[in-house]
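In this view, the complex is presented without one of its protein chains, the others remaining in place.
By written order: A, B and C. Residues from 1 in each chain.
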Amino acid sequence: MNIGIASYKGSKVIQLSGDIDMYSSPELRTELMGLIKKRISPLYVDFKEVSYIDSSGIATFVEGLKIMKTYDGRLRLFCIPQGIMEIFRFSKLDRVFEIYGSIDDAINS
Amino acid sequence: MNIGIASYKGSKVIQLSGDIDMYSSPELRTELMGLIKKRISPLYVDFKEVSYIDSSGIATFVEGLKIMKTYDGRLRLFCIPQGIMEIFRFSKLDRVFEIYGSIDDAINS
Amino acid sequence: MKDFATIAIPSHPKYLSIVRSVTGKIAQIYEITETLTEDMKLAVDEACANVIKHAYQGDRTKKIVLKYKITKKSFNVIIEDSGIKAKTDLIKGRDLDDIRPGGLGIHFIKRVFDVFHFDETKKKGNRLILIKYMNIKK
Partner (left out) sequence: MKDFATIAIPSHPKYLSIVRSVTGKIAQIYEITETLTEDMKLAVDEACANVIKHAYQGDRTKKIVLKYKITKKSFNVIIEDSGIKAKTDLIKGRDLDDIRPGGLGIHFIKRVFDVFHFDETKKKGNRLILIKYMNIKK
């Protein structure tokens, strides 16, 4: 997994690529919690280049979302590949996360 | 590995993709020998989508070339990816095969 | 030995990529669809992650053994460890409506595999048997 933090139209975007698994998710957690500690909201996450996610990766986002909700922060995921979207759907998390088709959809909503 | 036989400007092109290894090279051999039996010459081989070749794959081409030479046939390889080109070079086979950068270079030479 | 592949890896999360890749390659060899292959990779990865987390309690220096056995009618993965015995009645995923981190791994495994069974006859450690019934081209 690789993590990049980008700015797009003044918003912070976490750009992920590769496999998010039990090995790499602690690094994702550190980055995510760092931004959450700064109360950055909305926070955007680009899934376009994510090739794999397991339950530890998903748990990381659920944990982040739960904390953000305590201060009315927004966590917005976009460009989730189909196979990964299936996992969100199966886990009933497609109703819990704000999910968008593109970064512009995510920003303009 | 996948094999396709295409026609380009009236010439026969063997299009290969994927891994050519001890498992798949017998299929390549069958195709190649079929075309050689018909004395098709020049015969073009597109390596663009080849991800891997081992000694059994290379042996198949050496065998084909040796037979073609008996009737002055020409075997022309093109679009060989860099990693695979290294293997040809290391094996001193870059001097034995006719190798081109593109199909048009191969046809017009 | 007929269609039986085995891998043994250290109980370190960095080796899970090997588990996924071997599972994926074996599925590919037997012409299993891409969607099902992805689901199996996830399931076997989750089962190994549970061994690291629960059976070995995070110890990354132990051993996990995976055996893949393919028959005409089933895809079998057997996962063995030498860690703490699982209390099988405590193993279940969370209610999917109870949104919280964790508790999804078992769901991901059972989503694909028809059988999720701990072989209780194993003396030390665990032997988890995963079976997916399906017609397999051989």
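By definition in this document, a residue touches a chain if its C-beta (ideal position, glycine included) is under 8 Å from a C-beta of that chain, and two chains touch if they have at least 3 such contacts.
These numbers were taken from a predicted model, which means no experiment stands behind them.
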Touching the missing chain are B, C
Among the options B:28, B:58 or B:103, the absent chain makes contact with B:58
Contacts from chain B to the absent chain lie at residues 19, 21-23, 52, 54-56, 58-60, 62-63, 66, 83, 87, 90-93, 96
Residues of chain C touching the missing chain are 1-10, 14-15, 17-18, 21-22, 24-26, 28-29, 61-63
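The rule is simple: only the chains that are shown with their structure count from here on.
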Farthest chain from chain C by C-alpha centroid distance is chain B
Per the C-alpha centroid definition, the whole-Å distance linking chain A and chain C comes out as 26
Here the gap between chain B and chain C, centre to centre from mean Cα coordinates and rounded to Å, is 41
Listed in rising order, chain A residues that touch 2 or more other chains are none
